[in-house]
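Before I ask anything, let me first share the structure, which is written out below as structure tokens.
All protein chains but one are shown at their positions in the complex.
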Amino acid sequence: METTTISKPALRESLLHDFDSVRAFSEAICQPLAVEDYVVQTMPDVSPTKWHLAHVSWFFETFILQPALTGYFSPDPLYAYLYNSYYNALGDRHCRPRRGQLSRPTVAETFRYRSYVDQQMRTFLNTASPDTLAEFEPLITLGIHHEQQHQELMVTDIKHVLGTNPLSPTCRWNGPDPSVTTSTLRVRESQTLSWTQFGGGLYEIGWDGSGFSFDNEGPRHRTFVEPFALSNRLVTNADWLEFIQDGGYQRSDLWLSMGWDMVQTFEWSAPLYWERGEGDWLTYTFAGKQIVDPNEPVCHVSFFEADAYARWADSRLPTEEEWEISAGTQPQVGNFADSMLFKPVPLTSDPRSAITQSFGDVWQWTASPYIGYPGYTPASGAVGEYNGKFMCNQFVLRGGSCATHSTHIRPTYRNFFAPDSRWQFTGLRLARS
Amino acid sequence: METTTISKPALRESLLHDFDSVRAFSEAICQPLAVEDYVVQTMPDVSPTKWHLAHVSWFFETFILQPALTGYFSPDPLYAYLYNSYYNALGDRHCRPRRGQLSRPTVAETFRYRSYVDQQMRTFLNTASPDTLAEFEPLITLGIHHEQQHQELMVTDIKHVLGTNPLSPTCRWNGPDPSVTTSTLRVRESQTLSWTQFGGGLYEIGWDGSGFSFDNEGPRHRTFVEPFALSNRLVTNADWLEFIQDGGYQRSDLWLSMGWDMVQTFEWSAPLYWERGEGDWLTYTFAGKQIVDPNEPVCHVSFFEADAYARWADSRLPTEEEWEISAGTQPQVGNFADSMLFKPVPLTSDPRSAITQSFGDVWQWTASPYIGYPGYTPASGAVGEYNGKFMCNQFVLRGGSCATHSTHIRPTYRNFFAPDSRWQFTGLRLARS
Amino acid sequence: METTTISKPALRESLLHDFDSVRAFSEAICQPLAVEDYVVQTMPDVSPTKWHLAHVSWFFETFILQPALTGYFSPDPLYAYLYNSYYNALGDRHCRPRRGQLSRPTVAETFRYRSYVDQQMRTFLNTASPDTLAEFEPLITLGIHHEQQHQELMVTDIKHVLGTNPLSPTCRWNGPDPSVTTSTLRVRESQTLSWTQFGGGLYEIGWDGSGFSFDNEGPRHRTFVEPFALSNRLVTNADWLEFIQDGGYQRSDLWLSMGWDMVQTFEWSAPLYWERGEGDWLTYTFAGKQIVDPNEPVCHVSFFEADAYARWADSRLPTEEEWEISAGTQPQVGNFADSMLFKPVPLTSDPRSAITQSFGDVWQWTASPYIGYPGYTPASGAVGEYNGKFMCNQFVLRGGSCATHSTHIRPTYRNFFAPDSRWQFTGLRLARS
Partner (left out) sequence: METTTISKPALRESLLHDFDSVRAFSEAICQPLAVEDYVVQTMPDVSPTKWHLAHVSWFFETFILQPALTGYFSPDPLYAYLYNSYYNALGDRHCRPRRGQLSRPTVAETFRYRSYVDQQMRTFLNTASPDTLAEFEPLITLGIHHEQQHQELMVTDIKHVLGTNPLSPTCRWNGPDPSVTTSTLRVRESQTLSWTQFGGGLYEIGWDGSGFSFDNEGPRHRTFVEPFALSNRLVTNADWLEFIQDGGYQRSDLWLSMGWDMVQTFEWSAPLYWERGEGDWLTYTFAGKQIVDPNEPVCHVSFFEADAYARWADSRLPTEEEWEISAGTQPQVGNFADSMLFKPVPLTSDPRSAITQSFGDVWQWTASPYIGYPGYTPASGAVGEYNGKFMCNQFVLRGGSCATHSTHIRPTYRNFFAPDSRWQFTGLRLARS
């Protein structure tokens, strides 16, 4: 999905291509699901897959089709109520924690709704005047990236639906065999962790203006950074097992106060999906319960756990500025959603030489609370609710994960979640001053 | 389903017949459902339909197949965990309010489970020795009646799933057309309410020992009753509209203290499923939203509402003894689940002459807290948990409803629900001293 | 407090006497309290002592002084808001669970308020015309008994305030030394439990119309009772220790379903205020933590615990009718609040000969849900909210306790609490059919 400036005929073609391929990928994600899997909501943070499929269609309806096409009407006037996620400017909406209480529209009806929107969008993309197309291009592109965000949520939400089911059902895409990709060497040494030093000074970070970005990635601005070092690789399951064995989940001194409350209240003693087997720790993957692979990056840990781990390791989490300075120098390659493997994999490149694993595998928690950059102002109107109003009590994550599409990540990309969230593919890299 | 004493060959045949017809009726209830409708749990009291279908099968597995058949095994050892409803004696169980968070087993897998149990049960019923059959007959019969109870719950739970969906979807069985059966006369006078007097004295109530009953219907025992009068018919929607218009939901003096708390907390202002349309009150039925028919018995009211209504009407609810004395003299006919209409209907017989509507249409709240009769003791073992352990903070209802099968009701039948429950087909008849 | 029909001069004198002695006893209960002890509310069921003192004064204000005295005004118009307990007919009121959040009015102000009401009431009692006095006599008497009920609540609420304080502070009245009255014989045999048989038949129970009673004690009515037996004495701590040692709190089969939920949720493993010491069980008393006396009647158990115990003991709880039939034949003597001992004591009379301990020591849970007797109707107006509106989800207790004044108990007296309540002085007697 190239997004550099392009000529007008190319724009139409490019939008059609991106729209089609993203819409198709959403449906590819659903391919192995049973009808029942689309319906269930296992916690308020999780949305049913059929809701995601409809909501991203509603987004195109609301921000493109309705303003652009006179007389456009949605298949059902209640869809605007059911599929508005959080836009106050767009009227009342269905209560989020009750999304799993709706058996209707059915999955088939939801796909019919998608088809209808697809058809209307394609007609629009094919027939709109160049000026109209140019006018709507930013919102269309936003809609495409919005759907990519929901693709990642679909994967993580499906994992929660299946992974919290006592039957531990499997889910198999047309990708590589997940049970094979796990490293077979149980006793292999964890990769040596080394540190790469970065000089202090005045840096520029944030979106530089070419191609697509979300509004929260800018404005590009100067920031002063003291010298710092980053670990060459992500923290692995082997590392995490040491933390557990050293009493990491029992030592209050390692934890933020709110984090320690979570440990106590929810009896956290390992990452989400881990459970003690006989001798080994097991974890739920889309291939069912598997022995925890020591060489994989640790995954499904909250900010609180990442922060406690870093303290235990005499380190700290990097700030988002430090992360961006480092990642800006790295090739944007990694284990992304494109392969439909949907699990982190062990590092295969030689880790001793450089920063590795900057992108893919797991979102990396940073020490940075999610706030607006200097000079940030959200867009006006409903679309302005996209990012800005969530700038409170969340932390920034960077780098994308195995559930992020490779066309949907940038060094400046700022993801954000509450510090107790664990159901995303979230891990960490260490920093030191 | 005749249940008087029968000869041994007849017993086998009778059990096979009852088993088959009850199992078939459960599936007939599901016939109009979409797959998604089986999955959803709209409140903790509601269970997903696929859970009901599996649970009643698990009941046969647990109480008949496993003790009777050496080497019997369930398709999945986790089913014992998932489908145990509340039997502490049978080990751990899945948390009730999370039944709607399970996409698996799928609906198709659930039906396969049912088929498997059906097959095993039929083999057992066909091949068990007469002695074994006689030994297990009480539990088999209990299992059959147990499934009939869940059939009623399936209907009321499906109604809640669809009726709380903003789309108000319809659900159409192979029964009479529900939109036709509603009385068309909007302005027709409500039927005159008259009173039938009953003399006081020592009465016997409770199950007399012939045929099947639940353990809570006995022992038959003497009770002293003062003279009383019962209304000849059920309270109708027309009656209830008067109560609403007279401020019934705003007058705290009409309500029990806990009932008034419910009115305030949940903003009750009409029966469940009612909402104000333009000019008319509407209510959700399986035929979608309909104008409230003034001539139908009022339905979906809690004990608290029934009690407040009775106080408003200078009356009271009958005790269960009074109800049984009256109903014992009535023919056991009415609007039952057999027709698959699943909604109450207006009284058609001449109401002035006698007690009417003793059975069917709506369960009738009584003034009696649900406790054991004198001398009641539950069975030993897990099956003893069936009724006895719920004898606290619930009220007795009598007479069956439009979702009760005609073979599943008796004058001595004691249904029970918490006083704030509204999602069952529940209404009332008045009494006076 | 004699309450038989009396001549008019005697009425005035009798009311003055009763009013004065009851008002004085409330203050005697407060004598050992620190100012801080009057303020605290340790759970929603508990009210601060200063609230009780004010509320009972407000009752006289509201039901006697304001209707009887033209131009009467309360010291502060907000007192009507602060001290209305639950009378909807009397306007808005302060939220019950927040009673402990009010530092003002202070204790001194509260006593000034009491004095003011006392003075006004005495003036009224001394100067009202005989007709006026006769007209208000029922409400004055109700106010006196109402204050006696709150005296018992004050004692139990103070016990909760002090007993849940980690410092286990003591509280010493001008009564017998509580640490002496405890039986010193640790190894003494528990008194033999024997059974007294009662014949079945038609009995009359309920208030017969002479003297004062609460409205819920009538109407007197006939009831048919099967033959039954009652245990000659109350269940003791020694009995209860056997229940604990036999796993009574671990065996779900002994419990009602809601009771078992309580056991699990609140980790009940002994009566309220009990804790394991080294070797012995300890319990909080007003004399501080004491070793549990095996010979005392068990106290501070809920209905759920009493019911489970009875099931464990192959018995059941008596119905309130059975209890009243038995107690009606007994002398109304016992360990009451008059002595200001405020704790149950071991049985000293010979237990083998007859029913003992019918009155005093501990309220005895019955198997009877609290509902109105046949023909019961509450008074009209606010005073009708006194009893009737609570007839739901509570159970009847009989016999009074060590915190009940001897002038405040009758064989027909129906106390009632929710089945999970434990902070009252509540115990049990066994019954068998």
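Each chain carries a letter (A, B and C) given by its place in the written order, and its residues are counted from 1.
Please note the rule applied: a contact is a pair of C-beta atoms (placed from the backbone, for glycine too) under 8 Å apart; a residue touches a chain by one contact, two chains touch by 3 or more.
All values derive from a computational prediction rather than experimental measurement.
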item: Chains on display which the left-out chain touches in the complete complex; value: A, C
item: Residue touching the undisplayed chain, where the options are A:N126, A:T329 or A:N393; value: A:N393
item: Which of A:S252, A:S269 or A:T348 contacts the chain that the document leaves out; value: A:S252
item: Omitted-chain contact residue, chosen from A:P166, A:G247, A:G277 or A:G375; value: A:G375
item: Hidden partner interface residues of chain A, rising order; value: 86, 88-89, 202, 221-224, 226, 252-253, 255-260, 304, 367-369, 371, 374-375, 384-385, 389-393, 419, 433
item: Contacts of chain C with the absent chain, listed as residue ranges; value: 34-42, 76, 78, 81-82, 94, 100-107, 161-162, 164-167, 169
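Please note the rule applied: only the chains that are shown with their structure count from here on.
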item: Given chain A and chain B, the chains that contact each of them; value: none
item: Chain separated most widely from chain B, comparing mean CA positions; value: A
item: Distance from chain B to chain A - Cα centre to Cα centre, in angstrom; value: 47
item: Interchain centroid distance [CA atoms averaged], chain B/chain C, Å; value: 39
item: Gap in Å, rounded to a whole number, between the CA centres of chain C and chain A; value: 60
item: Multi-partner residues of chain A (at least 2 other chains); value: none
